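Removed: one protein chain of the complex. Kept in place: all other protein chains.
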Amino acid sequence: MSTNLELPMFTNNSEAELGGRWGMVIDKDLCTGCQACVAACSMENNVPFVGEEDAGYGRSMQWIRIERLWEGLDGDYREVKMTDYQPLMCQQCHNAPCEPVCPVYASVHSMSEDLNLQVYNRCVGTRYCANNCPYQARVFNWRDYADYRETNTADNDPRWSVFQNQLNPDVTVRRRGVMEKCTFCIQRIHQAENQAKAEGREVRDGEFTTACAQACPANAIVFGRIDDPESMVSLAAETSRGSRLHEELRTMPRVTYLAGGA
Amino acid sequence: MTSLAKPLARPHAEEHEDPREHLMHDPLPRGKMNEMVMEAMHETNWKFWVVTGILAVLVATCLGYAWYYLIDKGLGVAGVNMPVFWGIFLVDVVFWIGISHAGTFISAILRVLKVESRRPFTRAAELMTTFGLVQAAISVFMHMGRVWLSYWMAPIPNERMIWPDFHSPLMWDFMAISTYLLCSTMYLFLPLIPDMAMARDRSTGWRKTLYKILGLGFRGTEGEWKNLTTAMNLFAFAIIPVMFSVHTIVSWDFAMASRPGWSSTVFGPYFVIGALHSGMAAVAIVLFLLRSTMKHYKYFIRPEHFDTIGMLMLLVSMAWAYFYFNDYIVPWYGGDVWDKLFQEWAEKGPLWYLWYTMLFCNIVVPWSILWNKKWRRTPWLLASAGILINVGMWLERYIIIPEGLTINRMPFTWRLYIPGVEIALTVGMFALFLLLYMLASRVIPLIPVWEVQEGQEAHLLRKIGKAEIPTLSELE
Amino acid sequence: MSETITFLAMFEDFEPASLGVEKLHDLGLSDDDMNVISGIPIKGAILGRPSAITYVSRIAMVGALLGMAFGLFLIYGIPYLYPLLVGGQPIFPIPQGIIITFEMTMLGLMGFAFIGMFVDSGFPSYTPKEYTPEISDGKIAILFSCPESDQKKFVDALTKAGAESVVPAEARHL
Amino acid sequence: MIKKFFAWLKQPLGLIAVGIVFLALFSAAVYGIYTTQQSPEQPIQFPHKTHVAFGIQCLYCHPGANKGPAAGLPSQTKCWGCHNQIVKTRDSALLAPLKDAVLSGQSIQWVPVAMVPDFVQFNHRAHIAAGKNCEDCHGDLSQMTIYENPQVLNMGWCINCHKQSAGDDQALLTKLTDCGTCHY
Partner (left out) sequence: MSQQFSRRDFLKLAGLGAATTAVLTGCGPSSRYVKREPYQQMPEYNAIGQSTYYATTCRECAAGCGLILRTFQGRALKVEGNANHPLNLGKTCARGQATLQGLYNPDRVTDPVKRASRGSDSTQPMDWDTAVQTVADALTNYKPNEIAFLMGTAPDHLFDLVTDLANAAGMNAPIRFGALSMFEARATLSKAAESLFGQAGMPSFDLGGADVVVSFGANFLETWLSPVSYTREYARMRRGNPKQRGYFIQFESRMSQTASKADEWIPLRPGTEGLVALALGRLVAEAKGGSLPRAFSGVDPAEVAAAADVSLETLEHVAHMIVSAHTPIAVPGGSALGQSNGQTVAEAVLALNALVENVGKSGGVFLSPLSPNQDAYHQPASAKEMQDFVNQMASGKFKVLFIHGVNPVFELPKSIDFKGALSGVEQVISFATFPDETALEADYVFPDHQGLESWGYQRVVTGTSQQVISGAQPVVTPYFNTRATADVLIAAAQLAGGKFAATLPFKDEVEFLNSKVSALMGEADGSFTAPDPVTFMAYFQQYGGWWNKSDVRVSAGNSNPLNRNIAGIEADFVGSGEYFFLPFVSPSLAETGANKPTLQELPDPTTTVMWNTWIEMNPETAKELGIENDDVVKVVSDTGEVEASVYLYPAIRPDVIAMPFGQGHTAYGQFAAGRGVNPSDLLGAHFNEAGDLAFAGTKVTIQKTGKKRQLSRKEGLIGVYEFRPE
């Protein structure tokens, strides 16, 4: 088994242009903050609910968090302006700071999909990756939230297991002590690639999309192949409004945000 | 045995000072010293058992049950949340590794520098290293989400053909702490062998069988001594870089993260000096406890030792202040906005009092007490200064880790950290440390008698022929 | 020649012990035939004896090399066996290598020093040995064996040199 | 009293007693582990050997294998297709469960044996497309009566085969040793 030392993974030439296969463009001008993407993502990826007390203490498990801040809080209430809603999920960085810090290769870079992977069964829960993520895009299973009987009812009421009918078999259900994050709906990526390979063709742009892009009523989220210049997501990313979060950290994220306004 | 020689007159000793006041110049016959140490080990009054009982109960509930509860219910019962993913667990890890560094500092560095006043308490300090590291290891495993899978971090071949990832500072931690734990335990055991032999000769019953086993059949022949002293010297020289590397690696857990307030280049030495700072203070506390509770220890642990420790504490607190100022001024002056925010958050945020207490305990207390020789030599004053310094150092780590995690580059997620079950676990660990220490004092002679005697022999004046020359077997 | 008797001469202090050693040298015993047992480590020179040889440092060096090899394996062997890329860092991490190799070298050094001491001094041996408890009380004992015929000569010489007691040593369980 | 007991233990008779006790415990432990490795009782002792001997293809009873992730199981009507013409079905005790199931409309409770844990997303189609056939993983069915795993289906075994079959095609090797290929 020979190891070809010229591959970028050996040479660490981080100047390699963004590259990558899958990317996303989020138009903050269109995003109305309606949380449809958050609900769609939770339904698709078996993300559990955590209850009032834990949600209020910053432990809600949703993979997408819609951020908004305020401007002009000190002035007159008429001049107060809310910044554009900003859906924030894992940015699938090329140089992901969360990957080298994991002691057991649970957070690892997928060279074939050029995505940041979170291997649930390998994670031992040191949570260093979450500390090191500049976007705070990772959430942790503080308790057995996915086993609804265990966490939510005192007497393990069997009726509660009815929720489990809705679990998606393509996505592993995570137990307590495991870190999780947006995977760009990798189960959909793999299924589409599988289908394309069966038919002997490349995955067409727009043939499939992530749960959040599919649900977004304002079509603010566009997902596709960023290495294909004609794809919708590459065209959308061309505009001058496009920018990436914390680019100065050289993480090379795959999500481009289009600023609101004129 | 009445020695024939006169004690070496110290050239620069003040007139009023009685040379006998120094342990090295106040020798007792070895047999007497053996007896005193063995007696101190045997005499256990009811007060000892009461305290051990309380500590055992504390450990069982605060540590035992609380950890089971944490594992069974998941980390949700602790206070950690998003964004403060590491809470008091990591503060404890750094704190206990800090404590453990004092042991190495005393027994290795002072031995290499041949500081004579380290002799009576090298073992007490070395014991602190081992037990401190045990606490650190416990709190590392406590904060892991799925601790029953932490064997995946060990680089052992497995059927999954997947190995741990040595890019991660946590793996360096795993390696460094396990190395340091192993080496300091070995380094604790080496000088213990002669004392075990001595104890073997003087005890009966189960103690005899225990010491016989631990004594390894040591007699004291030249070959054995030569091997032992060579090994100890090797250890003394080798464990010092390991000690420095361990706490640097622990600091790299934070320095390597690209977070505001954490990613700074000065964390390595800053944490090492911080470790020595809290370690020295802890040694002062332990010496005071030993001196005031153990029988005959007033002879072994004398004000001169507190004086040395005090000077070291003053020196190290100055070094710590230097490093803290270094870590503070650079981001304050030109750092990016997030670093400045972290500092503003630590000083003017809702937990501002922690910041001021830290500075008071780490700088004002040592600098105001330890410059005065008389204060330095009063054990209870030094011990209380040590306690305050340790509190200060614990808070310093509380500011770096939980408060450091509150401020990140996404203001939307900033959130206060309210400790949950970690408080019980921390109390449980302090209790475990004391419990281990007290039980060890019943089984192991805490004073390395042969080293003390060796030191005293070296300071005697020998009449060889006409000349009176110091047979400093040790000194050259 | 008639069989020999081993004697244990107890001395209070360095001088009488060094005199005793001289006496034994005069009586023809070479350094290897006698052994000094003491409560604290005594340099050979004080008693006029060559310092004992020890292999601990050599064993430790071997350990250090082994540790270094293990450290290098951890850094360069593991990614070679199962290359997994993380965070844009090179797959063979040079700087981390230094840290891990240093740690493992130190572990090897100290581990093997410890083992070396065990091996070299023949620990742990619980067989009966010539020993008296007073040694650990600070006395210095010289263990030598001399032909049975002139044992009296040896005993007188040593008592004159200041030996507290010269008594035939019999191996006892420690 | 304890001393006397220890003393008795030291002499040869005592040693033999200790040996016996140790052996008993050890064998109990070995048996315990052995039972966990046994796959449980199947409702029908289905002999793969005889069916393969008749020349029935694997995909006939497990049609999903080249179409999707799960290979699937034959429905009872498929079994009954042949078995109702075989005289043995009526009277042989072994085939009674099939007869009862089909007549009563209940379904047979097969126990899956080649199971991978839930965090592994195994896909039959990709393996068959890559040219592997059933024997490579499931062993030689022509010799096997009730199906048993020829080896433990653990990750090491899978990765080994992935690496060998990728050979020196670098892109395929990256894909096949990529965590995201199987774990998501």
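For reference, chains read A, B, C and D in written order, and residue numbers begin at 1 within each chain.
Throughout what follows, contacts are C-beta pairs under 8 Å (C-beta built on N, C-alpha and C of every residue); 3 or more make two chains touch, one makes a residue touch a chain.
Worth saying up front: this structure is predicted, and the values here are computed from it rather than measured.
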Shown chains touched by the chain that is not drawn here: A, B, D
Per the touch definition above, residue among D:Gly14, D:Pro47, D:Gly68 or D:Pro150 touching the missing chain: D:Gly68
Residue of D:Ser27, D:Gln57, D:Ser92 or D:Gln109 touching the missing chain in the full complex: D:Gln109
Missing-chain contacts mapped onto chain A: 27, 29-30, 32-36, 38-40, 42-44, 49-53, 55-58, 60, 62, 65-70, 73, 77-78, 80-82, 85, 120-121, 144, 146-147, 150, 157, 159-169, 172-175, 177-178, 211, 214-220, 262
Touching residues (missing chain, whole complex) on chain D: 33, 35-40, 63-64, 67-77, 105-113, 115-119, 149, 154
Residues of chain B in contact with the chain not shown: 83, 146, 148-149, 337-338, 341, 344-345, 349, 406, 410-416
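Going forward, only the chains that are shown with their structure count from here on.
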Chain whose average C-alpha position is farthest from chain A's own: C
Pair of chains joined by the greatest number of C-beta pairs in contact: B-C
Chain A and chain C, separation of their C-alpha mean positions in angstrom: 63
Centre-of-Cα separation between chain D and chain B, whole angstrom: 54
Distance between the centres, which are taken as Cα means, of chain B and chain A, whole angstrom: 44
Multi-chain contact sites of chain C, meaning residues that touch two or more partners: 82-84, 86-87, 89
Multi-chain contact sites of chain A, meaning residues that touch two or more partners: 97, 99-102, 105, 108, 111, 122
Touch-based graph of the chains, sorted into line, ring, star, complete or other: complete
Touching residues (chain side chain B, partner chain C) in the complex: 1, 3-4, 29-31, 34, 155, 161-167, 171-172, 175-176, 179, 182-183, 186-187, 189-190, 193-194, 197-198, 200-202, 212-213, 215-231, 234-235, 238-239, 241-242, 245, 249, 450, 453-454, 457, 462, 464, 471, 473
In the complex, chain A residues that touch chain B: 54, 57-59, 65, 67-69, 88, 97, 99-105, 108, 122-128, 130-132, 134-136, 138-144, 175-179, 246, 249
Chain A residues within the chain D interface of the complex: 1-2, 4, 7, 105, 108, 110-113, 115, 117, 119-122, 170-173, 183, 186-187, 190, 194, 197-198
